[in-house]
Structures are given as structure tokens and as C-alpha cells.
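One protein chain omitted, others in place.
Take a look at subunit A:
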Amino acid sequence: MSLRAYRSITLRIGLALVLLLVLSALCAGLLAPCDPLRVDVASVMAPPSLAHPFGTDYLGRDVLSRVLYGGRISLTVGVLAVIISGLAGTLVGALAGFAGGWVDEVLMRLTDIVLAFPTALLALAVMAIFENPTVGKIFIVLGLVGWANIARLVRAEVLAVKERDFVTAARSVGVSPLGIVIRHILPNTLGTLTVALTLGVAGNILTEAWLSFLGLGAQPPLPSWGAMITEGQYFLTTRPWVCIFPGLAILLTVLGFNMLGDGLRDVLDPRLNPRGRR
């Protein structure tokens, strides 16, 4: 893996971006010049300066600090949602692919129903059911929406791996069906799954951003990137920094995760790999 990993420029850029974002979110407390929630009436809508490198918003809060802390929310939501949808999707997909027959039929039709709804509509509907939307609820919603894609993917992979000789060999050795799925089939779908989950993080961050933009995600005064753009949209032509910096943060994060996912695909996809090299 090491050689190919180094050769893939996409993977390197993606990895660098993601690492940079994760580090800056983790160290937000050290890097941020101000408290992201501190209101400073003296410098409302101040343009970028030495004291406020990204300027301040309509309450005089430091945009740089808010972008840094906002990263925490975005990354947490993205990753947690992917864990939920990854677990649920893998369970459903593996069951459908391995069991086949009516189990497969029922589970896949259920998946189709979830996929048939536009993601946006489904997320909006579920978020609207909650009386007061909070950050904690977003990743549950995203997980509920996201599992269907993972389930389809895992099912397809399981169907392919199931036909390989080493699975027949495991059966002929006397391994139980559960053992075959856990020890022989699922580990061989990890490459594809990793790629899908990485791309899923990017998608989730984007969804969280627009849910917050529409007021259904993180509530003020929490510094979520989507919510920050909402707050800044009325001043876009006159005080663009309030919107531009959180927007750039979303752009870089999504770009980073997408490049990481694409790079991982190049490295992990066995079809692009010569036989036997991983």
C-alpha cells in the first residue's frame, strides 16, 4: 500500500487537508484568538484586521474563532453520522447479500424506499419532527438517511465476494455461516467500504451545513458553518467576510474528504491493483 499511497497525489492532498482541519478543530482552543461566543459591540462587522484576521460578524464576534470552533461541530456530525449509517448499512447489506431470497428482497425494497425520497426532504421531515433541533439530533438524522447507500454497496460487494473460491473453501472446511460472513466476507469488503465512508463524511458535512443554513441544524449562538452563512447572507455584498470564510471552510473540508476518498479508492480498489498486491 505504501508505494501506491505515495504515488497518489489526490490521496496526499486530501489527507493533508483533512489532517489540517482535524488538527485545527482539535486545537481550536489554542488557535482561536477570542471566545467564539463573546459579543463585542465596539467592533461590529469589522473587516479583517490583525486583531480579527477574518473580521467580525454582526454581533462583533470573531469570525476566525467561530470558523475554528465550527469545525468541531461539522467534523463531529460528519463522522458520527457516518459511523451510524456505516454500522446500519453494513448490517442490512451483509444480511441481504448473504441470506438472499426473501430476506434480500424485503431489505432491498426497504432500502429503495429510503433512497426514493430526496435526501433533503427526508432530513427536513425528520428534523421538523423534533421540536427543538439540536446538533445532537443532526447526526442521528443523517445516519438514518445515509445507511441506504451503504447497504446497497455492501450488498453488492458481499454478492461478489460470496462467489469467490475462498468462501466455498471455508464452507467445505465447515465454517458456520456467521463465521463466513464475519471472517471471510466482510474483511474483503473493507476497501470499498472505507472509500464510501470517507466520501460519506463529506456528504454529511455538506448536509449539516445546509440544514443549519435553513435553521434546522445547530441553533444560534453555536458556531456552525451553515448557521454562520445564514447570519451573514444579508450582508454578502457589503460585508462579504462573514459569509466567505465559513463558506471556504466548508469547501476545503468537503474537497479534502472527497479527495481522500478518491485517493483511497485508487489505492484500495483491487481492480486497479495488480493481483495479490494490497
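Here is the rule we use: a contact is a pair of C-beta atoms (placed from the backbone, for glycine too) under 8 Å apart; a residue touches a chain by one contact, two chains touch by 3 or more; residues count from 1.
As a working rule, contacts and distances are computed from a predicted model.
Within the choices "4Fe-4S ferredoxin", "Protein-export membrane protein SecF", "Small basic protein" or "ABC transporter domain-containing protein", the name that UniProt assigns to the complex's undisplayed chain is "ABC transporter domain-containing protein". Across A:H184, A:R239 or A:R265, the single residue that touches the chain missing here is A:H184.
Considering the complete assembly, subunit A touches the hidden chain via residues 164-166, 168-176, 183-184, 187-188, 190, 275-278.
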